[in-house]
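Apart from one protein chain that is not included, each protein chain of the complex appears where it belongs.
Take a look at chain A:
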Amino acid sequence: MTPWAALASPRYLLSPWPWRGYAYLFSSVPVGVLTFAILIVSAALSIVLSPILIGVLLLTSFPLIGVAIGRVERWRAGLVLVDGIKTPHAAMPASLSVREKLKFRRREQASLRSVGYGFVLGVLVWPVSAAVAGLSATVLLITLGAPIIAANEQMGMGPWILDSAREGLIFLVAFGPPFFVVSSYLVGVVAGAEASLAKTMLGPRQDELQRNLAELRRSRLDLVDAFETERVRIERHLHDGVQQRLVGLTMTLGLAELDVPEGEGRRLVVKAHAEAEAALADLREAVRGIHPRVLVDHGLEAAVREVADRSPLPVTVQMALPSRLPSPIEAAAYFVVSEALANVGKHAQATHCEVAGWVDRRQLVITITDDGIGGARAGAGTGLTGLVTRLDALGGTLVIDSPPGGPTRLRMECPCRLGD
């Protein structure tokens, strides 16, 4: 709820909002005075000390003062803005040193804006707040105290002179409510205006908001990327190391089979050979689940065709992809297809499945359609949940349309370029 919405509400006068307005206006006085003092003293000091280095340093630290002002003021704005004001500053990588962080903040435009706001606060905002809130509070307090004050001494109120408790009470009853109404709305309007000013100057601009969003995406992307790199490394190790050794082993055993004479020894060698081959097959299956080599070497289409060929039911593949896509995107798409086909094989009771892929307005679109019984849901042990998270980090989506009775249609979309 914004202060404006609160003002428009019929229950405004009975709500805590007028009092929050008072708190906001009154609290601006000490903060404003202190801000003004700090800014003036810093400015004066840096001018006086400018011939020596420390003065220059002080001058360059002005944006940092702005950062501090912004912090206090955004916190204070919470009194009248329920959502508060979001920080306009960019998130910094944790790896930066303190020195680098300060340098980064100093250069941000938002820091300078906060300094500007500090001056406005110190010169204009707090005197206005003090005048409005002070006057309103004084009038209210005197009106409230009129019966007591008038009982003791004469009280001049405009054209009237009150000189008894009874007259004071009449004044309170007659003028108290209108004074309260007027002052409450006045305080509300001024507090709202000041908070809006603070939000405009201290809040993030549109581009800063977008930048923060982009940064968030970037850091998630880094995570996915690191994950992907690691998988490729593991795959390479298994492929070039373990798998080669196993092939070597089967060769040696194959040779041994020829040399060992018929009998128990021969039987054991043949058995060992079969076991080595089984291990090789298991390893190949495991490697495929980690990061298939054909994907690294030949890209998405070849890898999808390969997984389609291995599927127990007939799969038609129709792909029109330009060339290679960034590897995290290829990997995400591959695993979506692979998982989807596995699910079709397990649950759908389908007779046919179709995988299509194309690029539409810089979006990679992959659809997987089967003619099965439908009723598929993400998260119902389908293994698609993890893939949705992964796609999400790439800015992509996965939609499952699977009415009971079928058909089931999965549609994956993902921007073709990272960071889009």
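Please note the rule applied: a contact is a pair of C-beta atoms (placed from the backbone, for glycine too) under 8 Å apart; a residue touches a chain by one contact, two chains touch by 3 or more; residues count from 1.
In this text, contacts and distances are computed from a predicted model.
The complex includes a chain that is not drawn, and of the options "FAD-dependent oxidoreductase", "ABC transporter permease", "Response regulator transcription factor" or "Long-chain fatty acid transport protein" the UniProt name matching it is "Response regulator transcription factor".
Of the listed residues A:Ala308, A:Ile329, A:Val344 or A:Cys414, the one in contact with the hidden chain in the full complex is A:Ala308. Contact with the chain not shown here comes from a single listed residue; of A:Leu13, A:Ala151, A:Leu169 or A:Val294, that residue is A:Val294. Here the missing chain is touched by one residue of A:Arg20, A:His273, A:His291 or A:His347, and it is A:His273. By the touch criterion stated above, the residues of chain A touching the omitted chain are 239-240, 243-245, 247-248, 250-255, 257-258, 273, 276-277, 280-281, 284, 293-294, 297-298, 302, 305-306, 308-310, 314.
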